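Of the protein chains in this complex, all but one are displayed in their positions.
Chain lettering (A, B and C) follows the sequence in which the chains are written, and residue indices restart at 1 in each chain.
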Amino acid sequence: MDPTPDVLRDLHRRMVRIRLFEEAAGRLAEAAKLPGFLHLYVGEEAVASGVCAHLSDADRITSTHRGHGHLVAKGGRFAPMMAELMGKATGYCNGKGGSMHISSLELGMLGANGIVGAGSPIAVGAAFASKYRADGTVAVAFFGDGSTNIGAFHEAANMACALKLPAVFVCENNEYGEFTPRSKTMAITDIVDRAAGYGMPGVIVDGMDVVAVHEAAGEAIARARAGEGPSLVEAKTYRFFNHHGVQNLGLKYRSDDEVAQWRQRDPISLLEQRVLADGSLSQADLDATWADGRAEIDDAIAFAEASPLPDPATLLADVYTETLR
Amino acid sequence: MDPTPDVLRDLHRRMVRIRLFEEAAGRLAEAAKLPGFLHLYVGEEAVASGVCAHLSDADRITSTHRGHGHLVAKGGRFAPMMAELMGKATGYCNGKGGSMHISSLELGMLGANGIVGAGSPIAVGAAFASKYRADGTVAVAFFGDGSTNIGAFHEAANMACALKLPAVFVCENNEYGEFTPRSKTMAITDIVDRAAGYGMPGVIVDGMDVVAVHEAAGEAIARARAGEGPSLVEAKTYRFFNHHGVQNLGLKYRSDDEVAQWRQRDPISLLEQRVLADGSLSQADLDATWADGRAEIDDAIAFAEASPLPDPATLLADVYTETLR
Amino acid sequence: MSAPTTDVRSLTYVQAFNEAVRQCMEADDSVFCAGEDVGAFGGVFGSFAGLQARFGERRVVDTPISEQAIIGLGVGSAVSGLRPIVDIMFMDFLLVALDQVVNQAAKLKYMFGGKATLPLTITTAGGAGRSAAAQHSQSLEAILCHVPGLKVVYPSNAYDMKGLMVSCIREDNPTVMVKHKRLLGAKGPVPEECYAIPLGVAEVKRPGRDVTVVAFGRMVDESMRAAKRLAEDGIEVEVIDPRTLQPLDTATIVESAKRTNRIVVVHEAVRFGGLGAEIAAQIQEEAFDYLDAPVGRVAAPFSPVPFSPVLEQAYLPDADRIAAAVRSTLQRA
Partner (left out) sequence: MSAPTTDVRSLTYVQAFNEAVRQCMEADDSVFCAGEDVGAFGGVFGSFAGLQARFGERRVVDTPISEQAIIGLGVGSAVSGLRPIVDIMFMDFLLVALDQVVNQAAKLKYMFGGKATLPLTITTAGGAGRSAAAQHSQSLEAILCHVPGLKVVYPSNAYDMKGLMVSCIREDNPTVMVKHKRLLGAKGPVPEECYAIPLGVAEVKRPGRDVTVVAFGRMVDESMRAAKRLAEDGIEVEVIDPRTLQPLDTATIVESAKRTNRIVVVHEAVRFGGLGAEIAAQIQEEAFDYLDAPVGRVAAPFSPVPFSPVLEQAYLPDADRIAAAVRSTLQRA
């Protein structure tokens, strides 16, 4: 059955916020205002949004090097996110983590991760804590197609199944690992073919259709909450920009035609067409969401730019916790 | 179609030699004549024998901590093997490797391995060399059921398929990893369920029936030699002794009944009954093989016991190769 | 804090480990154990014997052979508020999972700007001397001590084992507790109550005026043996066991070096890049004017651990080599 207008508005809002944050980050990077690497989530908004719409702050997720979208979808506020990307003291990580390690424990976002595949074993630990406490929470691991070729993913998927943990494995299959197409790095087309090897159900979903993602993720998360164990959800999606940075056309490893075709299926436009067609949301609803997001972005950039840099005296703080007991 | 008497004799001979070597090693270990760990292959002889009967010295295999059987099946001579287990200078590794690292490059046996799962990536490298040289050789990775839960196995299987290498993955599924049953460490029953996730064919075979193993391995190896890529062969088998050492009954992690039932299906007895029944080999043939093996073992033990210990002055030899070019 | 002289019951090193875990699990439900064969079987060294029977499968968990996921299980559950004890059977196997230890566990708090605590204890077993060959005998503590964010503990006796393990479990940072395989059965007096030995505090095992020997793990016994022999020749050796390797109690070591003016560092790991290098570097930095001889090092030569017992014996430092190093240090004018 179709999601209610409120759910559709929420899904739309999550996607729009991701899009606006990422495009703003891209502009700032081009203006050389962001140090370090920048891996943008533009094009994949439906995945994080459709999944995280089912999660509360008490549910935990692990992320990847492409982590802004996951944090935004989990409720991340633009101001401390933008401040973190600028390396400011007011960032989510006080400027110590940056884009590749952005995180928010209060929101249950256990960190973007610079090591491909490394988030999934951590999600297993979070899922173990959920089961241990029997508090009904779940853990979701987001990861890319390329990361399913690394050992850590395999060990995590198998252990989650062996221990029957409330975990959901969400693969963002955008067909590339950095600058190399999937076909060169695996002999299968669908990541979901790996699920049976762990003894969990797997489902393929159109990663550009947020409603479809929302439905598939809902079943997997409900299954986890019900104590029936892990599932694998493979979302077929595409990143509109380069692996890192903001170039999107003229890339030597993929054709502009391919990019154009995928852009035809922009997840936000697809949802907007749908809700306007069936009248579940009005143009005014959509405009309001964009307007809210733009206002939040402007404030966030102003906040971040006005924020202080970390005090070099804090360099050695936070390496260890002072143990009191 | 059934194997010829010559093939049956060869398979029988390989299994008998493994059995005799392992039982002798077990006796020596009980007599405290073997230092270090001892992981016996008794009960699993049909697997290494059925596979290696298809291989020449130019074909390469990687092994596990339970490696004696693989080396014997690949043509290993008892004398330098026994000397290695005793840590003598005349051993295959001059006493530096021992049971857990026993190897013979000339025979294409790239070493037993003390790290679970670590052999498979090395087999991928050997298979790569075969393809690179287009010399028609193949590489076979032997590994246990438990090792399929570790990342290195996953990466190796996927890479071999992605690069379409002449590799064969042979899983010795004896239902336990050390002292823990498979059911506690994975949510699947058949390792072969993992093959599809890499895009290779997988087949289950009765690991106590050497003729069945020989046939299945033959197809997988022929496929590899033909350039059609890797396969997974899962052999259902059982170790008659404890994980290490020689105790076989009264083990707290598996019942004596279970052991007794598997012993009913002793791979050597099964083959002997079959060949005598269909008359392809005579009792005299079988006796001769046992007699030859016993004689070889007695000589090997005498040789090993009479062999010198390594000279402590050689401690630092063999760390590096002197590079001449 | 050091071993009681009054007679209490004596336990083995591994029993002391086991008792520390049991008492901490009784005191705090957030403490659990996971690892290969730790459940029904109680661990390959008996470290976890009886714990699953006592606490059930919920709190004593058998895992697949998946060291990366085992450490990840610890990282993810610790950052979610539990106090995991995750076991990596042999120290050599840490190399399979070092990303999770070094890039994840050790750095997580810092990368998060301090907004996390990671009360994770990783237990493992190191050391040679059992003909276990190159992949089951390594001493890799120097690698761990080079990693900001980790603490590293290496007890030399049953009493310290219990007290240090209790501290590891209560510690709010990722800690690696290394057992020495050849000390598992070593007995010593261990009080029944749950006591803690603070991390980062060395113990002077034996006072002496002539030369200082720093040793940890099994090398403490070898050093004490050497000291006893040397005492017969009137050479008074002060033996210091740092007990915790990271953070290292440099103050105690430097203070001793300033008194004895001669110092030898001993470890089982290979000499090049071993912990002895760091200790020597720090001593010459902080006690330069007090040293009458270079800081000596007794360690394994630069090779993998050989299988054959004769070779392994030639490989491993022992009381003889320690005594010889002490004598040559004293011969220095």
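Definition applied: contacts are C-beta pairs under 8 Å (C-beta built on N, C-alpha and C of every residue); 3 or more make two chains touch, one makes a residue touch a chain.
The structure displayed is predicted, hence computed values, not measured ones.
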Checklist outcome for this item: Absent chain's touching partners (shown only) are A, B, C
Next on the checklist: For the chain not shown, which residue from A:186, A:268 or A:281 touches it across the whole complex?
Outcome noted: A:186
Checklist outcome for this item: Which of B:18, B:82, B:110 or B:301 touches the missing chain? It is B:110
Item to check | Hidden-chain contact residue, picked from the options B:152, B:259 or B:300 | outcome: B:152
Item to check | Selected residue (touches chain absent from view) among C:21, C:73, C:86 or C:134 | outcome: C:134
Next on the checklist: Please identify which residue in C:72, C:174 or C:304 touches the non-displayed chain.
Outcome noted: C:304
Checklist entry - Who touches the missing chain here, C:60, C:106, C:183 or C:219? => result C:106
Checklist outcome for this item: Where chain C meets the chain that is not shown, the residues are 92-93, 95-96, 98-99, 102-103, 106-107, 110-111, 133-135, 142-143, 145-146, 148-149, 246, 248, 269-270, 272-278, 280-281, 284-286, 288, 291, 293-297, 302-304, 306
Checklist outcome for this item: Interface residues of chain A toward the undisplayed chain are 35-37, 87-88, 93, 95-98, 100-101, 113-117, 146-147, 149-152, 177-180, 184-186, 252-253, 309-310, 312, 314-316, 319
Next on the checklist: On chain B, where is the contact patch with the chain that was removed from view?
Outcome noted: 60, 62, 91-97, 101, 103-105, 110-111, 113-115, 118, 120-130, 132, 139, 151-152, 155-156, 158-159, 162-163, 317-325
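What we mean here is this: only the chains that are shown with their structure count from here on.
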Checklist outcome for this item: Cα centre of chain A to Cα centre of chain B, whole Å, reads 45
Checklist entry - What whole-Å value do you get for the distance between chain A and chain C if each is reduced to the mean of its CA atoms? => result 40
Checklist outcome for this item: Separation of the C-alpha centres, chain B versus chain C, in whole Å, is 36
Next on the checklist: For chain C, give me the residues that contact two or more of the other chains.
Outcome noted: 63-64, 66-68
Checklist entry - At which residue positions does chain B touch at least two other chains? => result 149-152, 184-186
